[in-house]
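One protein chain is absent from this view; the other protein chains keep their places.
Labels for the chains are A, B and C, by order of writing; each one numbers its residues from 1.
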Amino acid sequence: MIAQLEPISLPHVEWSLLSPELILIAGALVLLVAGTFRRDRAMATGACVFTVAVAVAALVASWGIWQDVGGGAGGARLAVADAVVIDGFAVFFTVVICIAVGLGALLAHGYLRQERLEAPSFYVLMMLSGSGGIVMAKANDLILIFLGLEILSIALYVLAGYHQRREQSREAAIKYFVLGSFSSAFFLYGVALTYGSTGSTNLGFIAEFLSTQTVTGGVLLGGFAFLLVGLGFKVAAVPFHMWTPDVYQGSPTPVTGFMAAAAKAAGFAALLRIFYSAFGTAQLDWRPIVWVLAVLSMVVGASLAVVQGDVKRMLAYSSISHAGYILIGLQAANERGIAGSLFYLLSYSFVVVGSFATVAIVSRKGDNRTGLDAYRGLSRDRPGLALAFTVFLLAQAGAPFTAGFLAKFYVISAAVEAHSYAIAVIAMLASVIAAYFYLRLIVVMYMAPEQTMAGIGPETPLGEGEAGGLATATATVTRVEIPVAAAIAIGICLAYTVGAGLLPQPVIDFARHATLLRL
Amino acid sequence: MMHAVWLIPALPLTGFLILLATGRRMGDPKAGYVATAMMVGAFVVAVGVFFDLMGLHGEERRFQQDLFSWISVGGLDVHVGFLVDPLSVTMALFVTGVGALIHLYSVGYMHGDERYPTFFVYLNLFAFSMLMLVLSDSFLLTFLGWEGVGACSYFLISFWFERPSAATAGKKAFVTNRVGDFGFMLAMFLIFATFGSLNYVPVLEGAHELTHVTATAIALLLFVGAVGKSAQLPLYVWLPDAMEGPTPVSALIHAATMVTAGVFLMVRVNPILNLAPGALTLIATIGALTAFFAATIACAQNDIKKVLAYSTVSQLGYMFLAVGSGAYVAAIFHMVTHAFFKALLFLGAGSVIHGMHDEQDMKYMGALRKWMPITSGTFIVGWLAIAGVPPFSGFWSKDDILLAAFEKNKALWFIGLLTALMTAYYMSRQVFLVFYGGERWKKPEAAEAHGEDVAHDAHGAHGDFKPHESPPTMAFPLVVLAGLAAVGGILKSPLERWLEPVLAHPHEFASSSSTKLGLIVVTTVGALSGIGLAYSIWLRNRVRAETVEPEVLRHAWYVDALYQKIVEAPGRALANFSAFVVDAKVIDGTVNGVGALVRAGGTRLRTVQSGFVRNYALAVAVGAVAILAYAVARSA
Amino acid sequence: MSGSLPILTLLVLVPVLGAGVVALMPRDNERLLKLVGVTFAGVSLALAVALMFDYRATGTGFQFVSDHVWIRSFGISWKLGVDGISLFLIGLTGVLFPLVIVGPAVHKDVKGYVAWMLLLEAGCMGVFMSLDLFLFFLFWELVLIPMYFLIGGWGYDRRIYATLKFFLYTMVGSALMLVGILTVVFLHQRATGHLTFDVVTLANEQSLASSTARWLFLAFAASFAIKVPIFPVHTWLPDAHTEAPTGGSVILAGIMLKLGTYGFLRFGLYLFPQAAVDMAPLFLTLGTIGIIYGAVVAIMQKDLKRLVAYSSVAHLGFIVVGTFGLSQQGLEGGVLQMVNHGLSTGALFFLVGMIYERRHTRLIAELGGIQRVAPVFAGVFMLVMLSSIGLPGLNGFVGEFLVLIGTFVTHRWWAVVATAGVILAALYLLWAYQRVFHGPVSGENATFSEMTMRERAIMAPLVALIVLLGVYPKPVLDRIAPSVRELIAHVQEHSDYRQPAVAAGAAER
Partner (left out) sequence: MSVPGAWYLGLAAMLFGIGAIGLLIRRNVLIMFMCVELMLNAVNLTFVTFARMLNDIGGQVVVFFVLVVAAAEVVVGLAIIVSIFRRRADATADDISLLKG
């Protein structure tokens, strides 16, 4: 018996509101196709330029959307059958991720050429990954978040192992893949449990459900826990952080930069949206957990960074520490906290891309020279590069008149406003530990040109002082080459880092008006 | 003339500045004459001011000059200003007078020294500071002079700084004085806290409102300052060492002027002292003990200047005995006469040293009266004065003090009397050893005993040389001072009347004239017997020298060694302990320990990051379980 | 003038501009680099001098205030202003920086040295003028960076250890202070409804519970105490001073230590009057310990620079005592003493640097008899040393005396112990002087050359100020007085503290 089927009503899709990710995906597809026709030098450059152009286009599109929804102009709105939310928050992360894509492409160009890996697929993957991140930021549904997460991650797994000839790169890929899929499973299980206890995967529905029901069963809390595990993994919060140093160190450096900026941002986008927005009424349940994660991340990240001898790895640990700071904003669970986290993420993206750009340049051909020694005397060989790197490092340390300072200031002020004094104090003390290893790197670049690094290397405790002996002349190394594209990227990062440090109000406004749709 | 009082310190200051700028170009002896001229000018002004003041009547004899505000903060208002009254003018007169003479003397004495101009730079600066000390109208400005003279004393003691002993002596003087300054400063604080002012006039006029306790505290604290500056027990130790400086310095600073600043200060604050009888008794006791103690040491010293140095300590003790007995005029009187005869003795000693080509050991002198007639003649006048032989000046002033002490306390008087005897003895011993007896510098064993010195002392006191008389620039001051030392006694009663306005309660001797006379006789007999004793020992050689010069006295009762043991050594140990254990190990060790701890923590954590992907997964799982456990616990 | 020209903003921007110009110049022409550097520093000095002349001596409150909204959403302004407390510290900053740029020999990378120095000058100026807590904190942190590079780049053997220690140690304090600042601001917002970092507003609208205020005061104090440094958080100082290049030591001792004591005055007492009064005994005790302890430890130091460094611990103790003695004299003396210590210790570090240039050692044991071969050098050293000892007639005495007499009136026994410090100061400095300058001269010391004209030119302004401030400190004291009086009145208004009438003077009796 044939039942009369109701006509299936397709959801209305507001294409214009999805334009940034569509632009990225379209760009990726175009490049993929184009890449099958030509493979030469010019193509490589073209691919880079094309990717930057796509990223800029996506930014412009985001700007249009921002006019519509950001800053309280049109207000947030739901789209695609409530599965997508277009609010200032989403646009903000779109911007962050597009910037990461653009800067990552600039970084990649010189690197790929130097490593003889020139192929458009790198850029394709980057754009796809970015689109996944944007989906995560815009998703109003846990399943959509999961899909975005996977799009982001799967592309990143490939990117991490992109340098096939390097053992480390392959190892990074497999570690990232195994652990990533493991944590995705946790996330998904969290989604399932949440679904089971609230009856929906839609964040708006969940929020509404939680605000009307007071029952908070174990299943729901289990959902919280597993969601937190999955996203905690993505943002590299302790104790889900252990992949980070290995993957950051092993991946091609431009990928590391992109990963640190985009993947972290996307992870936080989902984290903030789920917990602050959807689970907002259950603050009392998750805030203590976030508190612990934040403190662990800051302290463990910083103290492990102290003992590293490899700059890339050190920056990886420092990114763990930064994740802790961004979590402070969530832990504060107030508007200042969210805005602070956003400000932090945007600023951190620039700073970290700039830092890894420097690392990529200094590591030279083979991507091997990432030890502290490689930076010795950089201030003489490449004073501009050394200065830029110094600014990035100081910004990460929270030096005044840099974006990094304001970022820390912002989240800590949120913590103080929320009366979380303890975490504020711990954060500041952890920043002292962190400062040590940034400073140590600066020491190597500036202060010990002729000496052995015996006293500065990780093996010497702070108390012992420096060897001070005259150095054996180190093997002469040719001056590093600075690719033009990377130089542009560094310039942009530098301009932001200093500019937002001096005149932060526009950025602050951007972050403040990137309001999260409170459901 | 009164308004020109500012010139009195300003002239030496000008001299100081001129010499500082151009002294080296002027050189020897022009620089010396410039400095001397400034002092003479100051003296002339002082005389002018003195006569102006004389022209006023008793109580009106006070004039204040205010130059500019120095430190004015809240309730504290200190100006650079002068208080001209009989006391300060008396001080100014003898400081400039004796100072001018000693400046002149130095022109000759320092001739040939490679740092000749520098010497006069210091000397003029000293004169300026000393005059600020005595003329100032506030405690704080006095303190400025007080510290200034201390610094100059330091410069001048270590003038020949190449000699480690000189450098050490200078430092010792400064630091020891600082111990006294500690008291002075606290006294000022207390005065300010009590009166809200540091100016002499309001403080001294309001003194009667003081409670007994406060008065005693202020008096004793100021006395601590005086003990340091005026070399009383237990802080006298720097003064004998100060003889490392050039002899005119010893005469000017360490005999006539600076060391008497403590006495001056005590007299200046007499209205406060009068309210603190306990403090007075203590001052008198310390004074008497110092006088006696120093005199015993002086009996066994061989260095011509050391004898005089201990003698100075002893005489300063007399002055404090007078102060403690309430006989302020007697103290000032003795200060003045002492300035005359002690400056004379020092300059004479300097002349001898000069004539003997830098020999200072009296055991290698003798019979010098033949070679140095002016020096010996004037020295003998000084000797008689200090010994208290009538009618020389010392007799009169010492007599007043002993009389006052007798009225205060018989025991103190007795100590004073014994001291007088000893004073006569050791001064006679000095005169006999230096100017009488045989020419011991010629004896071969003398050269032998001092053999090692000859090597590095090119014109040493040995071999073929003859002692010679000093040049006129040196002789003239000797003669003038000898005259003053001889007849200074006539100042006794004028001084009493003159100083009356500055005293809260003029001291009246209560004793009957017969008692007075008896005391005079006793004192004189004491002095004469001292001389006789010395004569029999040192000229007649009745007793072997060793028996009257026991080791313990030669080494000044081993006080330096004692201080070394109980102050310096523990202090050094404490400083070492603080610097290299407490600071370096404990405090800094903690700081570095924190750093090391973080590092150790990082290193430990590093091992967790094993590189094995399954370990990482385990961490994720453990984290998940932990959060889950928390969630379950919360929902339960 | 004050209306038209934003003189305070210029004081910050001119050195920054200078640093930028120097950074863009070629690094070869060292003379030109120094010339440009000293020109910018000289312009700052001229501005600072103009400021001091334009300052209304009897005026109260802050003058030359420039106030521009900077970060609106946090209520943060670019707010600068001076009062009698900061005026002379700005002057001191203006004086010392040109000297350290031209003065000491710089053996490498003159360009970097000059650029960092100018940036440091801007930071120091900023700290002394900031009237916005956020701005203050920014400058407070900013000064660390140039100094970090100066010590690390141009210092002596153990410079890396020293510079890291300096940076991290100071940062620990700042860490707590930032939390404190934020707490003050947000609690104020909670009480009054508006968010502001403006110091004056925060100070006048006291809204803190007393126990909260005490904690906040301690958070601020932690930062200031480390910077001063107060015993027992002082151990970064000897290392940093000793290893820093001469110019770095001069600025470190001359100006950067004052940031801490200035912080206590401007932010400690001003923002938390009651808490400061409650905590005064603690800080008086620590200050007094510092005076004695610094001196005792200095006695046995083998390294001349280290000795001077420890002397700073002692001298800064006086300033702390004066500050927490809470008397007109003590506070004014403390402010004056900041300037004094900057001059005399700055000069001492210059001199020690000159010794090192000649002898390539700072060890006291290897020196001796220098006065014989270099009498002028010795004379200048002596004068500066006497100023440091606190000889009346020189600047050091005035400050020290005021501190002690004021504190004696309010907190008697601390003052008594602190006074004992003057004995020890004489002891360690004179002993060091004796070992370095007195005694027979031999070996390499015999070739010790006399002060050059250039060195004399550097020391001349310092020596002149040392004497001038000792003899006639009135113009300075008169300008400090109204601000201090106001500060004490502020403290009295917001706490149970009452200054004894003796200290306040007849006008307020």
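Following the convention adopted for this analysis, contacts are C-beta pairs under 8 Å (C-beta built on N, C-alpha and C of every residue); 3 or more make two chains touch, one makes a residue touch a chain.
Since this is a predicted model, take the numbers as computed values, not measurements.
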item	value
Touched by the hidden chain, restricted to displayed chains	A, B
Touching residue (missing chain; options A:S121, A:S200 or A:T281)	A:S200
Full-complex contact with the absent chain, from A:F50, A:W66 or A:F182	A:F182
Candidates A:D87, A:E150, A:D285 or A:D367 - the one touching the absent chain	A:E150
Contact footprint on chain B, counting only the chain that is left out	606, 609-614, 617-618, 621
Footprint left on chain A by the chain that the document does not show	143, 146-147, 150, 154, 157-158, 161, 164, 167-168, 170-175, 177-178, 181-182, 184-185, 188-189, 191-193, 195-196, 199-201, 245-246, 249-250, 308, 313
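In this text, only the chains that are shown with their structure count from here on.
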item	value
Separation of chain B from chain C, taking each centre as the mean of its C-alpha atoms, in whole Å	37
Residues of chain C engaged with two or more neighbouring chains	165, 168
Interface hub residues of chain B, defined as touching at least two other chains	595
Complex contact set, residues of chain A against chain B	174-175, 178-179, 182-183, 186, 216-218, 221-222, 224-226, 228-229, 232-233, 239-240, 242-243, 245-246, 285, 288-289, 300, 303-307, 433, 436, 461-463
Chain C-touching residues of chain A, taken from the complex the two chains share	394, 398-401, 405, 409, 412-413, 416-417, 421, 424-425, 428-429, 431-432, 435-436, 439-440, 442-443, 446-448, 455-456, 462, 464-466, 468, 504-505, 508-509, 512
For the chain C and chain A complex, residues of the former touching the latter	70-74, 134, 137-139, 141-142, 145, 148-149, 152-153, 157-161, 163-165, 167-168, 171-172, 174-176, 178-179, 182-183, 185-186
